[in-house]
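Shown here: the complex without one of its protein chains, the others still in place.
Letters A, B, C, D and E mark the chains as written, and numbering starts fresh at 1 in each.
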Amino acid sequence: MLTHINEQGRAKMVDVSEKKETIRVARALAKVLMKESTLKRIKEGGIKKGDVLSVAQVAGIMAAKNTANSIPMCHPIMLSAVNINYQYLENGIKIIAEVKCAGKTGVEMEALTAVSITGLTIYDMCKAIDKEMIITDICLLEKSGGKSGHFRRKQSER
Amino acid sequence: MLTHINEQGRAKMVDVSEKKETIRVARALAKVLMKESTLKRIKEGGIKKGDVLSVAQVAGIMAAKNTANSIPMCHPIMLSAVNINYQYLENGIKIIAEVKCAGKTGVEMEALTAVSITGLTIYDMCKAIDKEMIITDICLLEKSGGKSGHFRRKQSER
Amino acid sequence: MLTHINEQGRAKMVDVSEKKETIRVARALAKVLMKESTLKRIKEGGIKKGDVLSVAQVAGIMAAKNTANSIPMCHPIMLSAVNINYQYLENGIKIIAEVKCAGKTGVEMEALTAVSITGLTIYDMCKAIDKEMIITDICLLEKSGGKSGHFRRKQSER
Amino acid sequence: MLTHINEQGRAKMVDVSEKKETIRVARALAKVLMKESTLKRIKEGGIKKGDVLSVAQVAGIMAAKNTANSIPMCHPIMLSAVNINYQYLENGIKIIAEVKCAGKTGVEMEALTAVSITGLTIYDMCKAIDKEMIITDICLLEKSGGKSGHFRRKQSER
Amino acid sequence: MLTHINEQGRAKMVDVSEKKETIRVARALAKVLMKESTLKRIKEGGIKKGDVLSVAQVAGIMAAKNTANSIPMCHPIMLSAVNINYQYLENGIKIIAEVKCAGKTGVEMEALTAVSITGLTIYDMCKAIDKEMIITDICLLEKSGGKSGHFRRKQSER
Partner (left out) sequence: MLTHINEQGRAKMVDVSEKKETIRVARALAKVLMKESTLKRIKEGGIKKGDVLSVAQVAGIMAAKNTANSIPMCHPIMLSAVNINYQYLENGIKIIAEVKCAGKTGVEMEALTAVSITGLTIYDMCKAIDKEMIITDICLLEKSGGKSGHFRRKQSER
């Protein structure tokens, strides 16, 4: 059932009033694929103080907190932790965000929004040298703490 | 050159004061891959009034306007048009956003942000029935109006 | 007593720290009055996919969540449900919003903001064909869950 | 024609790229009807420093600037002036907002949003003593500067 | 230890999931120093209805609520009270904000943000007559409710 549909067939924000407050965690993934030379530039920048990945990480954390203002049917949630990590791939960068809250609904949208905006910020800061970058494989890796039980993506970490 | 880096090696918002105001257009793409049954539900909902794709489209348009508050080094831009269209794929939905402005900088980040948030909203509204959806292939299809000339992605529309 | 006034005679955000968390509900109403031909157009659009009322509803739900950023002395509240419904009148549209939270303060401002922004969005999308529309009768229908007891507007649903 | 509908029957932000930049002005009205005793309290407060109407006016001005983030299909506009005035009625308060810009689209939504949020803020600050207030007669009084010519509401100032 | 640094040496939002919800209070201070004539004008305005200090106070309260969107690593918090008071100095104005919440983290950033934005708003409204104003001495006066105990600035109220 698409739970976000109301009695008139339009969208609503689902009622979670009676759900229990539990510790909820979600981890999401995105990849930014790019030219070898672009990746090299990011890595070099990473040695200096003002690197691309630091800026992107700040953007991702702020986006996670702002999710309920971006995704219309998302419930406002008071996040209790956001952590974003990177791994270098041969042809790009893997972004992993872990988000936590003590609340009534899951935080998968917050984790997914975090990795998406982190990826978009990397794109923005490198687009002068590489317009062909692709942000891809945005998906939920793991989710726990809700009534629906522990979800773990099968080919985890893809 | 990573133009967003200042004299202390940290991030800055690049100076575009002297750039010309021209009509700038950008088109971006994202795909949301999902189970067949999920796609079927979205299509059925599409016949009714409150469908998933309408909500996602509103989210994408609002996100495009809000890009400079999400992506740290993006210039504020007064968008003059945003249009989002969908195509059904066998295993998901293709999202295409076209964004326009009369301004001093390109609008590719606005188009990319629009398709990303549109995709995330589709995810949000269907996640109760499909947690394994993937948002993928976020890329710039076309961009015109700036000094750097007309960009068109090679394997266009992938 | 106007509770929002501080010891210097200026506005403050009232202290609710010691209030109990209870389930709070509020329902509010607005009407948009319009020309018969405008109403006809909205109804026709309602048969298609991208109707005016869907967009207005998304706007109303997002506005409800954002109330504490619009109304200066409103407390931030984590809404647990927002639902907006419409009824066609002879000369316009009746909007009813129901908002819920488990929190320390009532949600009447959230419900009133929801119906107001829903009405303004209907105005925006139809203003090309009808500039004389009026948004009217914005009022609180019902409120429960607080210390002040159950409020129900006398000529309910007007 | 409902100009906000795209080729797929869904909402879009209309293309104004080619419209001329002109000085555009809009004036809108709202009324807040209330108990005599509530009105008396507001007037008394008005003599002191921290009155309800000052707070409501700040809220209305900020809301006008934020309109494109509240009303989904509104174009972002750089307002060049916002002014809100009040008149006491026998049973309430009349709010009039005048908004100006030098831009490509009209500012009626900004003026209408300003009076609505001003009214909602008055409601918020007085709701402890009067839950039956009604915000009513929100309408456009006058609009000039666009291609569609000078609009002036017939029973002006109602 | 700089708690905001993650395992990769970059910023994160610290995990407070397991912290207890307690009543937390913070008081912060800022001063705006100005020419005698500017101060005189503010005081005179204070007798009338629309004074500078009322507007600044509204701005400070709204900024307190919005802190987690301004300060990247701040946790979202549902403030339960914000109160801003002024004292006239010989050469300016002292601003004191008191902020409260029932939550898992302290509210010192909210109090500090409130006094800063209040001061900036005073600057904005007087800058036509005095560009040399200085906002100074922004500091935390007192903080209670957390695990780290009661903090009180030594030369309190400076």
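Definition applied: contacts are C-beta pairs under 8 Å (C-beta built on N, C-alpha and C of every residue); 3 or more make two chains touch, one makes a residue touch a chain.
Please read all numbers here as calculations on a predicted model, not as lab measurements.
The chain not shown here makes contact, within the complete complex, with A, B, D, E.
Annotation: of D:Val32, D:Leu79, D:Cys126 or D:Cys139, D:Leu79 touches the absent chain (contact as defined above).
Contact with the omitted chain, checked across D:Lys31, D:Lys100 or D:Lys127, is made by D:Lys100. Within the full complex, the residue among D:Ile23, D:Leu89 or D:Ala128 touching the omitted chain is D:Ile23.
Interface note for the absent chain: among E:Val16, E:Leu39 or E:Val58, the touching residue is E:Val58.
The chain not shown here is touched by just one of A:Asn6, A:Ser54, A:Asn91 or A:Ser144, and that residue is A:Ser54. Residue-level contact of chain E with the missing chain is found at 1-6, 8-11, 41, 45, 48-50, 52, 54-55, 58-59, 62-63, 66, 70-74, 108-109, 112-113, 116-117, 119-121, 123-129, 131-140, 143, 151, 153-154. Interface with the hidden chain, as seen from chain B, comprises residues 6-8, 10-19, 68-69, 72-73, 75-78, 103-104. Residues of chain A that touch the chain left out of the display are 46, 49-51, 53-55, 57-59, 62.
Basically, only the chains that are shown with their structure count from here on.
Common neighbours of chain A and chain D, listed by label, are B, C, E.
Note on interfaces A-E and C-D: more C-beta pairs are in contact across C-D. Averaging C-alpha coordinates per chain places the centre of chain A 16 Å away from that of chain B. Counting only residues that touch two or more partner chains, chain A has 6, 8, 10-11, 54, 58, 62, 66, 72-73, 78. Looking at which chains touch one another, you get A-B, A-C, A-E, B-C, B-D, C-D, C-E, D-E.
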